[in-house]
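Got a structure here, written out as structure tokens. Questions coming.
Heads up, one of the protein chains got dropped from this complex, but the rest are sitting where they should.
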Amino acid sequence: MREGRGTLSDPARLLISCDDRTGIVAAVTGFLTARGANIITLDQYSTDASGGRFFMRVSFVGGGDPDELEEVFGASVGERFEMSWRLHRSGVVKRVALMVSKYDHCLFDLLWRWRRGELPMEVVCVVSNHEDFRVDVESFGLPFHVIPVEKGKKPEAESALVDLVGGQVDLVVLARYMQILSGDLIERLAAPIINIHHSFLPAFAGAAPYQRARERGVKLIGATAHYVTEVLDDGPIIEQDVLRVDHRATAEELERVGRDVERVALARAVRSHLHDLVLVDGTRTIVFPG
Amino acid sequence: MREGRGTLSDPARLLISCDDRTGIVAAVTGFLTARGANIITLDQYSTDASGGRFFMRVSFVGGGDPDELEEVFGASVGERFEMSWRLHRSGVVKRVALMVSKYDHCLFDLLWRWRRGELPMEVVCVVSNHEDFRVDVESFGLPFHVIPVEKGKKPEAESALVDLVGGQVDLVVLARYMQILSGDLIERLAAPIINIHHSFLPAFAGAAPYQRARERGVKLIGATAHYVTEVLDDGPIIEQDVLRVDHRATAEELERVGRDVERVALARAVRSHLHDLVLVDGTRTIVFPG
Amino acid sequence: MREGRGTLSDPARLLISCDDRTGIVAAVTGFLTARGANIITLDQYSTDASGGRFFMRVSFVGGGDPDELEEVFGASVGERFEMSWRLHRSGVVKRVALMVSKYDHCLFDLLWRWRRGELPMEVVCVVSNHEDFRVDVESFGLPFHVIPVEKGKKPEAESALVDLVGGQVDLVVLARYMQILSGDLIERLAAPIINIHHSFLPAFAGAAPYQRARERGVKLIGATAHYVTEVLDDGPIIEQDVLRVDHRATAEELERVGRDVERVALARAVRSHLHDLVLVDGTRTIVFPG
Partner (left out) sequence: MREGRGTLSDPARLLISCDDRTGIVAAVTGFLTARGANIITLDQYSTDASGGRFFMRVSFVGGGDPDELEEVFGASVGERFEMSWRLHRSGVVKRVALMVSKYDHCLFDLLWRWRRGELPMEVVCVVSNHEDFRVDVESFGLPFHVIPVEKGKKPEAESALVDLVGGQVDLVVLARYMQILSGDLIERLAAPIINIHHSFLPAFAGAAPYQRARERGVKLIGATAHYVTEVLDDGPIIEQDVLRVDHRATAEELERVGRDVERVALARAVRSHLHDLVLVDGTRTIVFPG
């Protein structure tokens, strides 16, 4: 990560997971307090008090030099409890690439929220497989890259994407990007990827969810924001929401209502991720409030 | 149907479906007005203005002798537009059998609503495959019948059920009745059957939906009230609802939250059915407001 | 009204209110059918079947020359039932002026929906008392006018507004326009005005609703879209919605959550108005589904 829009007064965040046992909270908070840090929020969760997995997020101000804090924490508390952990430093914002195909509602909802200061991120670029939104994206002062995905040439397109953003971003957001990412691409991007699926997963995974929802006669239209894994529409769910529809809703109407629920679900998921509120536990997520 | 709790001032309801073409609304309302009826509500829906299917519900007071009205309507308007239609007469309530297994929250929610006058129905009896709720059901002044479903003797149990309620009821409600009904039973009951499934169908159709919802890490817990067809959990959906849960929710917690959404979804579906607000269009339902 | 984005295949809409009595629906639908019109949707509502007020909206295609239809309908059915009525012709869209002050989320939400084709309207202009959003509004290809409201010179500002849009628009939308409109201005604008208030009215009418909501410790943050009348925040409510918040929500957080509920509530209200789905009944509205 590098410096971005964050301010120095933003709290630092310590994210931890380890096997649950007695004394973790006391050890972590004792460590921070001994270094003069002031704990702002603390959230923790254990899958099972005996034999479960423990997850924790502490935000704090102060605590001295972050390099030193990292080193000492790792060598003491981290090692003692065999923790997976990371420190998100105060005043740093995540670098994000946004990807889009032919539907713009999620993309511009994110950009407007970003401009209003709702989403603490640096938008590195917007990538699309079509030219359509160049002017609108550039009016936000952002680079817009087109990587077309031609039939039979997907590997070339994926390589171009890796060349463009690989190693340059902390997060990729698929804001209605309609190409399936290969497992190889996911690995090479080396950053979490959040996708918005326009149904209440696991109902209607795959293509054409609105049409299938209409055929099945469901009474609620949903959207699901999730991390992308190799298996299509199967990654850990971060956020879901639904809106009510009725028999009168045409396919066009379902799309219109769906747009409202998609953009809200995606924005919440991205916001939670940017604030380091989401921890992954296998196929599930822990999303701390924030 | 026979006389029940309805009052003579309740409007009569005329339910219609036919191929859509010009003049249906005018013909029906003209017919009723010419007989001196006063239209209280009118709802209509067409799947497609050209070549679609047309559905209509008219409630009205007055209109003279219902036998004669039925005969004349059928011979004139009904025949002219090749309608499927039925008249629900003023002051008549539907006869209902409620079925339950081991979870009582839906059953007693329906019974309390019935006692408070929210559900215009005559509860003919409560049927269970267990003895558990006899005392509580009988305290409502209702007959409670136990038809155990022993291993390998399901046909006998189904026959006993047909003997008990077949032809006696206008509706069967499965208020968390956990036995699968055979296609043969569905046919012999000769009445619509409403079931409550404890998930947001089509997600988690089949057994153990809460456990599977928890494993998949969904963020909303749902319930679906639907008509029963031969294919398990696949009938036309009448009502769905969801409640928000998070990572902390244990299996027990999901059940607790689920109970609240199940009983509300089922009660709304039953109420809509009792007021003749639900029309079936293939795999989907039209639910008029009411 | 003049021709805008509507298409010739859009249904015409007939809006009616009159004292309730027998035969209205039959008379209206009989009239339309006799002229060869095909009724697409019909919604009606009576405040009381005996002695109440009757409201109706019929959409239809066909029916011949609209000038002649208007004349004949008025002279026959309209006169007979002493109706207030109006015909919204097929293929016509409403002309709208949008007004904004310092918060842009509602304005740009409406403009994006308009661009996507969700809102059938012609945006005549955007008016503000500040320069802030000129570039962004003009990038939509729309005129942006600034009418500053200086201390003690409100009448002059209101006159300038009347000069600009009076008689030119069918609707004025206050998309977080923070000046109170005088009764005189409301009258001279001679068009319905929709405002979005950032609370669940009648709670927190007046200024600073978020701050007061926070002080009162409410658990839901609301927004209310309503027609403007002379009495501040007291006009007929068209749409309301809420989102859940908790004790952690700071004033800034309430504003952020509030923005999501405001823009959705306002967009729904404007959409209902543009489709002629809203009828006013004294202090209340009838909003037909659509």
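For clarity, chains are labelled A, B and C in written order, and residue numbers in each chain start from 1.
FYI, a contact is a pair of C-beta atoms (placed from the backbone, for glycine too) under 8 Å apart; a residue touches a chain by one contact, two chains touch by 3 or more.
This is a predicted model, so every value here is computed, not measured.
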Missing-chain contact among C:F31, C:F54 or C:F200 belongs to C:F200
In the whole complex, of B:R13, B:R57, B:H88 or B:H105, the residue touching the missing chain would be B:H105
Omitted-chain footprint on chain B covers residues 104-105, 108, 112, 116, 118, 139, 246, 248, 256, 259-260, 264, 289
Chain C positions in touch with the non-displayed chain are 45, 200-204, 215-220, 222, 236-242, 246-248, 281, 283-287
Per the touch rule stated above, chain A touches the missing chain via residues 22-23, 25-27, 29-30, 32-34, 36-44, 46, 49, 61, 289
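Just so we're on the same page, only the chains that are shown with their structure count from here on.
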With centres defined as the mean of Cα atoms, the chain at greatest distance from chain B is chain A
Averaging C-alpha coordinates per chain, one finds the centres of chain A and chain B separated by a number of Å equal to 42
Residue numbers in chain B touching two or more further chains are none
